[in-house]
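A single protein chain has been removed from this complex, and every other one stays in its place.
The block that comes next holds chain A.
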Amino acid sequence: MIEVEDVSKHFGDFKALDRVSLRVNQGKLVALLGPSGSGKTTLLRILAGLEQPDAGRIKLGGIDATGLGTRDRRVGFVFQHYALFRHMSVAENVAFGLKVRKGADRPSKAVIAERVHTLLNLVQLEGLAGRYPSQLSGGQRQRVALARALAVEPRLLLLDEPFGALDAQVRKDLRRWLRNLHDEMGLTGVFVTHDQEEALEVADEVVVMNKGRIEQIGTPAEIYDSPATPFVYRFLGNVNAVPCSVTGGAAQVGGLHIGGGAVDGGGTAFVRPHDVEILELSPDLPQATIRQVIVLGPVVRVEVVLPDGTVLDSEVTREHKDKLKLRRGLEVSIFLRKARVFVGG
């Protein structure tokens, strides 16, 4: 279990982390999600002991590890650019953590060789033991880095943008592979990413960070379905952010009545495109005009304009588009299945 208590970190005048607290349970895979500069990598490096917090405490397995050096934390760290030892072969890279152990802790040569072999099998690189890092593809380097980190049997695996530097296809494959590997090994893992799709797909729990603070912690479904702040709404997937006014507990968006806000005032309404339903023109429902229809594989993105000029993105299925014969200029009715209003946001 990892506990982060009120951790702050400054770099000069820049506040990288501002009183961040977090708990990661044993065996969970957690994503730190946020834009660059949100402090996610700093938090990861503090967990590894590569940076020292200015304030706050880190507990690993219930024991205070704040002052503990990187070497003594038993964490596996996979660097964004892998940081493989360039002058060592793949096998030597993986063996490094075992070879540098001292005295009785150091396994015999045969044991190390056996362990390297097992790990290379695990990451499906058994044929490449003698290669140098520069002779490998990005995906292969990534897996060597992972095998090297796992060789020391860490109690915690930390990954910095593990798929950031890879091609889209390789990234997807490795993502699934990492998820499966994690499930098999039962390690506690934390990884940093700026890619919301990656976080939602791979992690048990997502920590959304912004400007050195945690915006929300939750399961991927919780984060996606009920974002706690306007930032989380904007950061996770496409969303219509429409200025609105709340009066008497009810919000108005371009003549549409939607849910309410507790406080009156100006605010922003957030509606996911797939919650903007497009219906045949009906006198009971608000009207809109279709401005654009774009087919994106199985889904169709439709831009509609409300009478007051507000533009909303909608996502409908191909069948729906064909059934209603949606096209540019068509008058339709819309219905907002779900919207959330943040007053002042």
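To be clear about the criterion, a residue touches a chain if its C-beta (ideal position, glycine included) is under 8 Å from a C-beta of that chain, and two chains touch if they have at least 3 such contacts; residues count from 1.
In the analysis below, contacts and distances are computed from a predicted model.
Visitor: Under which of the names "Sulfate transport system permease protein CysW", "3-isopropylmalate dehydratase small subunit", "YIEGIA protein" or "Cation acetate symporter" is the non-displayed chain listed in UniProt?
Guide: Result for the unshown chain: "Sulfate transport system permease protein CysW".
Visitor: Write down which of A:96, A:177, A:224 or A:335 is the residue touching the left-out chain.
Guide: In the complete complex, the chain left out is touched by residue A:96.
Visitor: Just to verify: which one of A:1, A:152 or A:324 makes contact with the chain not shown?
Guide: A:152
Visitor: Please output the residues of chain A touching the missing chain, sorted low to high.
Guide: These residues touch the chain not displayed: 48, 50, 70-71, 75-77, 79, 81, 83-87, 96-97, 100-101, 131-132, 134-135, 148-149, 151-152.
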